[in-house]
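Missing here is one protein chain; the remaining ones are kept as they sit in the complex.
And then chain A:
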Amino acid sequence: MERRSLLASVLIYAAALALAVLLLLPILWLFVMSISPAADLTAKPLRWWPETVDLSRYRMLLTWEPNSMGQAFLAALRNSLTVAGLAVGAALVVAVPAAWAVSRNPRLEWSLYALILTYMLPPVALAVPLYLGLARFGLLNSTVGLGIIYLSMLAPFTAWLLKSGFDAIPRDIEASAKLDGARLDQILRILILPLAAPTLATAALFALLLAWDEFFYALLFTSDQRAKTITVAIADVAGGRVADYGQIAAAGVLAALPPLLIGLVMQRAIVAGLTSGGVKG
């Protein structure tokens, strides 16, 4: 590479610093709001850095007492975990065999492309029939009902990610297992899945992020603490007449923590996953 001039170096470091500030400042501010005393947040102009740390909002949100804000918040956390867990588990169950079949039969690849097209559909185009369907089976305001809807969102791209993982496993291994008399399900269970474990983990975490983030269907199909998810619950907190903005910020911080951690862990896999579909097409 060519050697950089001093000016170029200065510009690069200045740009890097500006970028870091741009990325971190809003998130940092959310956190500062959540621990600032309420009076600091309503000062004009604002007090940017709190003199005393106020953790009472976190205590309030994380305390389970009947009819409290904490109960609503913790119930929503539980519901989000349940819905996401159900949907991600089911998505892997239906996607693994499909992805393996396509990986071993390239002639079927078009079917995965067709399934990926569902991504183009805006949720509003499916919302009314899904609402009527869920109502028909008594699955409105239920974590199972919402889980089934999420399953349909997660399964196509989970299958897509898994397929590229399976593609990397040599077919010879399967052939020799077959000669040794292994059945199809044994080959999948004992041979393929352990080898594809990293891809499975990536796909599962990716799907978990999507499920955790979903808002539209949850807003429509859930109505109380039995099924309301975290996204709907914090939108409720923010939309209600909460006088303390720090309370809203604290709820946001807690809801953001799991996905931020997952994001940091699997950064590279996320970028690869987002582009994999198109690069090969």
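The rule is short, and it goes like this: contacts are C-beta pairs under 8 Å (C-beta built on N, C-alpha and C of every residue); 3 or more make two chains touch, one makes a residue touch a chain; residues count from 1.
What we mean here is this: contacts and distances are computed from a predicted model.
Colleague: With one chain of the assembly withheld, which option in "histidine kinase", "BNR/Asp-box repeat protein", "Monovalent cation/H+ antiporter subunit F" or "Glycerol-3-phosphate ABC transporter, permease protein UgpA" matches that chain's UniProt protein name?
Modeller: "Glycerol-3-phosphate ABC transporter, permease protein UgpA"
Colleague: Among A:L81, A:V144, A:L195 or A:I270, which residue is in contact with the omitted chain in the full complex?
Modeller: A:I270
Colleague: Hey, which of A:A159, A:A207 or A:A227 is the one touching the hidden chain?
Modeller: A:A159
Colleague: Kindly state which of the options A:I35, A:L61 or A:L130 is in contact with the chain not pictured.
Modeller: Touches the omitted chain: A:L130.
Colleague: With respect to the chain omitted from the figure, which of A:L161, A:A207 or A:A255 is a touching residue?
Modeller: Per the contact definition at the top, the residue touching the missing chain is A:A255.
Colleague: Under the stated touch rule, tell me which residues of chain A contact the chain that is not displayed.
Modeller: Contacting residues on chain A, toward the hidden partner: 1-2, 9, 12-13, 15-16, 19-20, 22-24, 26-27, 29-30, 33, 41-42, 44-46, 93-95, 97-98, 100-102, 104-105, 107-108, 111, 115, 118-133, 148-149, 151-152, 155-156, 159, 171, 174-175, 178, 184, 209, 212-213, 215-216, 219-220, 230-231, 234-235, 238-239, 245, 248-249, 252, 255-256, 259-260, 262-264, 267, 270-272, 274-275, 277-279.
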